[in-house]
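This report concerns only the one structure given below.
A single protein chain has been removed from this complex, and every other one stays in its place.
Here the chain labels run A, B and C in written order, and each chain numbers its own residues starting at 1.
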Amino acid sequence: MYRIFQTLLIALCLFTAIPGGLRAEEGLRDLVNALGEAKLSNMDEHIAALAKTGDAKVVPVLEALGEGMLYARKADNQVFLTKESGSNLTLTDPVTGESAGEAPKAAFSKIKVNNGVRRAVRTALGSLTLLSPDRNQRLKAAQSVLQSPNADALGAIENALAAEKDAEVRALLERARATTLLISDRPVDEKKEAVQVLKQSGGREALSILSTALNSADETLRPDIEAALAGIEQTQALWAAGQNVWYGLSLGSVLLLAAIGLAITFGVMGIINMAHGEMVMLGAYTTFMVQEILRNSFPGLFDWSLAIALPLAFLVTGAVGMAMERGVIRFLYGRPLETLLATWGISLILQQSVRSIFGPTNREVGNPSWMSGAFELGGLTITWNRLWIILFALAVFAALLFLLKKTPMGLQMRAVTQNRRMASSMGIRTPWVDALTFALGSGIAGMAGVALSQIDNVSPNLGQGYIIDSFMVVVFGGVGNLWGTLVGAFSLGILNKFLEPYAGAVLGKILVLVLIILFIQKRPRGLFALKGRAVEA
Amino acid sequence: MITSFLIRSLDRTIVIAVAILLALAVLVPALNLLTSADHPLHVPTYLVSLFGKYLTYALLALALDLVWGFCGILSLGHAAFFALGGYAMGMYLMRQIGARGSYGNPLLPDFMVFLNWKELPWFWYGFDMFWFAALMVIVVPGLIAFVFGWFAFRSRVNGVYLSIITQAMTYALLLAFFRNDMGFGGNNGLTDFKDILGFNIQADGTRGALFAASALALAASLVITSGIVRSKFGKVLVALRDAESRTRFLGYRVEHMKLFAFTVSAMMAGVAGALYVPQVGIINPGEFEPGNSIEVVIWTAVGGRGTLVGPIIGAILVNGGKSIFTAAFPEFWLFALGGLFVLVTLFLPKGVVGTALQYVSRRRAYREARNHKDAGLPAAEPLAAE
Amino acid sequence: MTEKRPKNLLYLDGVSVSFDGFKALNSLSFIVEPGELRAIIGPNGAGKTTMMDIITGKTRPDEGAVFFKGDIDLTRKDEAEIAQLGIGRKFQKPTVFESHTVWDNLELALNRRRGVFATLFYRLTGEDKARIEEILSTVRLTGRRDDLAANLSHGQKQWLEIGMLLAQEPELLLVDEPVAGMTDAETAETAVLLKEIARTRSVVVVEHDMGFIRDLGVKVTCLAEGSVLAEGSIDFVSNDPKVIENYLGR
């Protein structure tokens, strides 16, 4: 019943829209206001009706609807575009685009949206903006018609395709056309061509589109689609191995970041630093603090937050590390197992301090825009944040290697850790070098925390999750050898990711641990052990 | 042979400690059961279980001390043996529930019923018999320790490396026991026990008996450990702790020595776990957490490693402190605990008992030196020098 | 040198070993006869300690043969087995069990059954007691029998270690720089002690102290860069131009 009425109303509006601009405007207003009374279940019809008008004024209305910024005035059901300002709403007239002043929020009710509505908005916006002069908007439009194909839009897509010059948009439109064509009532020959187009484009998206089409395809088309599917699946399977390597590298880089500071404090200095994880956590909290300040005072600098946080995290955790070294650890040199106890105590204190100061719950650390999203490389999906983390881990590694091998500071560090008494008699201020080395290890852990805050919880428990893995990596790689840590981290990461699809996440991890235990039997001093007389004495 | 072994084990300290434990085994349950609630000497049931728990922790710490204090193997996985013993006991207790579970299934524990298991996994067979479970309490941790140690010690994995792989072992076990598919109840573990050997597990009498059993087990283990430590074997352990390759060149199979100590220690830990479970009423994979094993190390260090009563006192002190602090300063007790570990490592490197012994022996040496007027011997400094 | 005897006590042939590309031993061949006292000299890095490591099973050779008493292949045995076969070793740095008393150190070294259960239920017999007393007096430590080994002086530790080796009753004794850090009097006394010991067994001594070696007055082998440079009496060796070049210096 309601539906018939609805169609009638729409038809009426369309009819009345013909003569004169004013009446068209009024018709549009009625359509917009109808949104205010619509239910979630029939909202898509209203949206389709709005889209049918083809009016450019509809675009901001639909956009606002999708973002949940469309409000209806309770008193007269007038619908407005809004912006929040305190407890008030700044109103914009949806049809004229003019400002309509401010009004208290309580007088309005928000037009609710759900995923279904958002999908409808996406479809409608897609076909409305296909011809937009702005390239990016066209790109977005092409993506949305591809993601939610609608047979009615086929004509619009073809029109757009005819006019489109930009290669990237064209490629998308081609695919969109093929996708849409498959669900339209065009002849089979054209559909067969469309299948070929999709097969060419490949990827998971095409797989999904073709499988959908397979469900409703008729007998003549079926073999084509099945062949195309088989072809795509084959290439996908090849890429899957590559994808696993990538995931492994990415997990490895996380392990490397977590472990590399430990490779200094534990590997080089021999301190069983159980508070290492807490250093990582402090680094993550520094990032949180930086972002909090930026968000409140300099929102424009948000994309720089990580760059600002890095040196700060290094300084903060480095300072905490130095305090730890001067306050506790320096009394424990030569008693490595006892450093375990003391640093465990320190880790409890640090955790509880953070819990008291920042609260026990997760804190929000956002991704800067350059770390969000993903891109496709062949058949690989590569997320930006993982890519940056891999690069960052390698950069930290290289910098550390340089510092240790090529600078006087590094030389002194190595001298002190190899033979304290000799170094001190050579005039090196060993206590100072000890403190700096420990601070360096801690500082690097803090920088790792900045990176890890991008992919994990920022909570007082953050460090606990990494401490065991870190020790495994260092021990597996060979204590005292930075290269060992690098190779260890990446090989454990890749091993883990190749086991995971077969054994599942839990069993995979158990297997990795068992393999580490067995490996240590074979090479009791890790992958890159120093051989010879000196180490055995 | 055995008698001489036992006699040798009983020096003054051990005799006193054993006497105290035996007295406790009788007194605490008696004061709980025979006095009325408002009697000044009444020990509430709550404390009986609590002290019972401390005693099992003490036994665990003693087990660790045998390998760490006397043999130099810092195991960061001893809680795993404790948990394995606990699971063996827990499985017996689960089987005792029988048809009294929620679903009334006479064979399958509740968690298997609602996850749709159709039959009992093979490794649950036999646990309906106490003797079998009791055997497993010792055999399972012992066997795992034996296999693990056989590989590790043969390959001469030492020091920090050994510590880390023991940690890997307990972590792997933690993950494995978390898996519901393993058939040990996953994260929830085993719980809801009803009775042990036919006695209601919640009855005051049973609790008293369990307390007494814990005290007796601790006393027995103390005697055994002391026997081991004071035998020539014990001297070899200390020798290999301090100079492993010298010991090898003297012709001792160091790996056998370590393996024996490690296995015995794991068995003791298993017994501790088995006594722990009925007193706290639950065993779950959380017991395998690497942090727990580190805590055991800390109890031992606080009490004084390389002494026999040290770990016992350490375990009771730290856990007692934990009990009091978690109630008195729930928000801040971690500061106290963390601070304690730091301070003990810094200022009492030999632990409470070790430091006390050092003090006593220094006083004695000083007195002797004064009595003999024999200033030529540097007798006053022996322990400080180390 | 090639006596017509079926068995050498110790027989090394073509032994090579390398660490990370560095050849510590390079096709070393070396023979010790029963009852022989042999001194080994050579510059640092000549492979003296590595050779001892190989004989005692601490290091496995990459190639070459090592036989004890003619037919026992030492490359297949570990340290404990080799020690039980009757090869004792004294380290460069004195290593005694510092947290044990002098007495316990000797008791541990005593050549008795060394299994887990044998030690667990071991009881000190009168015979063993007498033997320990005897060694104590040999190494001149009777007065300090109940002191912790940690409290001995450096020289006393060296002696205690030699005492432990005696208690082990080895047929072949390898001694690495026994007089390093000793006073002259102690050095002389040690030479006497070693000669005394060599009466009943074979001894191989590695030492830098030429005076001490002269005191011993035995056959000398000079090693350099992992192989034998010269062998013979002290005078013969110290006049060899290669030895002078490599070791003694011009």
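Definition applied: a contact is a pair of C-beta atoms (placed from the backbone, for glycine too) under 8 Å apart; a residue touches a chain by one contact, two chains touch by 3 or more.
By our rule, contacts and distances are computed from a predicted model.
Entry comment: the absent subunit's protein name, as recorded by UniProt, is "Urea ABC transporter substrate-binding protein", drawn from "NADH-quinone oxidoreductase subunit M", "Urea ABC transporter substrate-binding protein", "Inner-membrane translocator" or "Heme exporter protein C".
Touch, as defined at the top, links the missing chain to these shown chains in the whole complex: A, B. Of the candidate positions B:152, B:313 or B:344, contact with the unshown chain belongs to B:313.
Touching the missing chain, out of B:16, B:34, B:129 or B:197, is residue B:16.
Among the residues B:25, B:89, B:160 or B:175, only B:175 touches the chain that is left out of the figure.
Checked against the hidden chain, the listed residues B:44, B:121 or B:205 yield one contact partner: B:44.
Of the options A:228, A:251, A:320 or A:482, the residue whose C-beta touches the omitted chain is A:251.
In the full complex, subunit A contacts the hidden chain through residues 40-41, 67-68, 112, 114-116, 118-119, 122, 147-148, 204-205, 207-215, 243-244, 247, 250-251, 254, 351-352, 355, 359-367, 372-374, 381, 383-386, 454-461, 464-465, 496-497, 500-501, 504-506, 509. What subunit B contributes to its contact with the hidden chain is residues 12-13, 16-17, 20, 43-47, 49-50, 53, 99-106, 110-111, 113-116, 175, 178-180, 185-189, 191-193, 202, 280-282, 284, 286, 309, 313, 316-317, 320, 323-324, 326-328, 330-331, 333-334, 352-353, 356.
Here is the rule we go by: only the chains that are shown with their structure count from here on.
Rounded to whole angstrom units, the spacing between the C-alpha centres of subunit B and subunit C is 43.
Here the CA centre of subunit A is 65 Å from the CA centre of subunit C.
Shown for subunit C are the residues that touch two or more other chains, namely 58. Contacts with at least two other chains are made by no residue of subunit A. Per the touch definition, subunit C reaches subunit B in the complex via residues 56, 58, 78-80, 83-84, 88-89, 91, 95-100, 104, 107-109, 111, 114-116, 119-123, 147-148, 150-151, 164, 168. For subunit A in complex with subunit B, the touching residues are 270, 272, 274, 328, 331-332, 335-338, 340-342, 344-349, 351-353, 356, 464, 468, 471-472, 475, 479, 506-507, 509-510, 513-514, 516-518, 520-522, 524-526. Partner subunit C is touched in their complex by these residues of subunit B: 1-2, 4-5, 228, 231-233, 235-236, 238-239, 242-243, 245-254, 256-257, 260, 378, 381-382, 385-386.
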